[in-house]
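The complex is shown incomplete by one protein chain, all other protein chains being positioned as in the whole.
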């Protein structure tokens, strides 16, 4: 190897490794790592790649289910949706890049999750986003982040032709310095096209294809540069990655055609830690070695050092393995799609990742050391003695009357209509979208095949579909990590039930603070325990996910935010219930939420109440038992509308049903805040024929009709409700 | 009766257009490098972001080899429909008057809008009645129709404004609420709304189908081949 | 030779991006700025600058809605 002196411990520490980890690397290599090796280790042994603080917890999650086709460990998990088709899906965070540059950070977040999905051979058919920012009323910066992050998501998704069909956004002070940008993608594939990422077959060829490699995202690793940069050269180390959806569109079509033609042994996207991570993961999964020739990697600008090429996070790149006799065909397909394809290495039986530059070996590491031997750290979870978060700022007087309270809630940043946001997303491309945002609690997509052909309808004209929902309330998880997480999973399941879908699988992104702090460790372990229990109760497997830790600002950690995405199937999209009231004269029924309380509710937030220490426990079996009858009633077409009672409680849910249908309601609801505005799990507002509502155990509280929402003394014209609900538009001027 | 749907790198709605066209006829995709229209009777230049749309929407696509054949087809009287990005491409190519500018709201906008049929005797609308209202979605950032006043006057005088946004539905600030215009001969039309996304009540509306049906039967009559 | 092409929306055509910039100014504490118009800047290396006007007319600008201006490093200076 090169004669240059190895960088040493000081650099290793600067790259984020501990002294102990450095010593272990020296032991595993039998010598000190050289520059490029240290770069590889520092990235693969980072929390992001190694899951060194979370892997033990993740292993407690249930990953088996009747529909499961591919579980955690691949780029995306997949479930069987019938007809020989599978849906692959995953949610991933791009929090830290988005805090630096929200437009490009969010855009490349979408680009990254799309690649994860087509890396398994699925055509991306839908995107959802889950966003958290500080309080927009107080924070100019939060408004800026919101505007630009939404712009970036739209830019990427709209330009690549994948609809953004749903999502969620919440505003809370603890996200002020650390916004969350999570994106979920669903893809569709014929079952036989699914591919794994394990490299196999010594002498097989590694082909890098897609964009050329630049110095994008080298960021921290730039301390390794052999030449000191002067201030004028600073621009040579850009850490902001720019997304190019046009390049990704070509990459997507190219990848799927390569798979359709059966030309590949394995396929993997390049994401965090670039080539290092992709090559090492592929080798590790296949229990093989790889030789990589960095001088063959096409560069966007000259003069990149080997370590820069190995860790560059330039976007829109994929790595595949093909047998030598197929390489020419692979390159021809690349050329047809105007995508660069370059053989850059070979699979070996050495079990080592060896890096060559102009034929000279410049790095040589056991794959196992890189991928498996990173130390795992036990958490030291401890429940905090004192509240971690200050009470929210008060914006509503405790003495406000019911009407004022309701309009204040509807106009609040967390509850107002998301229309000004989701209208910036193409929700329709690919022609599957049966229920768009605000039409139902879950997005509903027809199950046409990846080429847009819908199978012949069933004997009664049924049109099979899938449904998807994404949820997670940080404030409720902060109040009670276990119950709050259970509630998030139940809310997803309730959303699916509203459209008649049965859950098939779940993905999650665990956004937490620094796990080395005992109280964050406690939030994380309690939350994962809740996630596992709720999944087991629902018999829904976790098919994959992502962990984003160290989300902290100067004032402490973010609200612990497990974001849950759930995918389900329904036999007939025509029956997917809307949330809007449909018909004058329909009866309105309420199934009150389980464990409802005002603690950690939106109302308490507006009133500036501190978070409670714990939420009322939710009876999980009872909650799960509520879902099936709702689902069956929807499938049977017995209801006109179904909406789950979530943030803001029952009265807010009813107002939403009125607004969506432009129909008033005349109801009787107990004259107390808990009944009106209390929040819990698996509550519903239904409309339809009275007997159907009663059969579901709903309390019938009134009828649809009129131009106002009337509840006892309270009477608010629809126009007034609509004006309050439209408050978010002010943030997008 | 056969539709040819142009596919540029970066097209997004070409498969939607293909499946929509298949509801009323035969349809095939035409790759941007091809000069052969594969016997298509009517051409659709679909939506999306051709070549990334990085310079100016439609500016690069209009130079694609396939567009030479499309222009030739139009000169011979064949039907050409440009949807969204396809409308931009046809304007850039000079097959339609005017240009599309950024929405007054600056942002991308995806919304179901009502459009009114102003001229029901074009090959694209003859299955509609004048003043019919169609519910069709728009989704674009650059859809504000612009042409100099005298051009707009002329378009109006010759009934070449085929579709207008219904009152209160103009999503982008288009001059005189123009949603779709046609060529002097009436065989080339461009519109910002997406009729291929309005072919099934389950996904929102099937009003767009009437435009495609009009084309299918008109192409059969004209039968320029 | 290095050249720059400045492309600007033609006078009289509404330019909403510039308006959005103007709307954002007061919140950031800026006053005394008006008439903001946003166009495009294209920088390139060209062997023969005589080809630039045609390039501008055919590809880089749309004459119906945009004006262009070519700046080359004056070889005489």
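Per-chain numbering from 1; labels A, B and C assigned in written order.
Operating definition for what follows: a residue touches a chain if its C-beta (ideal position, glycine included) is under 8 Å from a C-beta of that chain, and two chains touch if they have at least 3 such contacts.
What you are looking at is a predicted structure, and each value in this text was computed from that prediction instead of being measured.
Student: Could you tell which one of A:10, A:23, A:100 or A:622 touches the chain left off the display?
Tutor: Selected residue, touching the omitted chain: A:100.
Student: Using the definition of touch stated at the top, determine which of A:133, A:246 or A:522 touches the missing chain.
Tutor: Considering all chains, including the one not shown, the answer is A:246.
Student: Spell out the interface residues on chain B facing the chain that's missing from view.
Tutor: Chain B touches the chain not shown through residues 51-52, 54-55, 60, 63-65.
Student: Using the document's contact rule, name the residues of chain C that touch the chain not shown here.
Tutor: Touch set of chain C with respect to the missing chain: 4, 6-8, 18, 21, 24-25, 28, 30-48, 51, 55, 58-60.
Student: Where does chain A touch the missing chain, residue by residue?
Tutor: So the residues of chain A touching the unseen chain are 100-101, 104, 211, 214-216, 235-238, 240-242, 244, 246-247, 300-301, 314-315.
Here, only the chains that are shown with their structure count from here on.
Student: Give, as an integer number of Å, the spacing between the C-alpha centres of chain C and chain A.
Tutor: Here the centre of chain C sits 39 Å away from the centre of chain A.
Student: Averaging over Cα atoms per chain, report the distance between chain B and chain C in Å.
Tutor: About 29 Å separates the centre of chain B from that of chain C.
Student: Would you give the residues of chain B that are in contact with at least 2 other chains, written as numbers and ranges?
Tutor: As it turns out, chain B has no residue touching two or more other chains.
Student: Two or more other chains touching the same residue: where does that happen in chain C?
Tutor: As it turns out, chain C has no residue touching two or more other chains.
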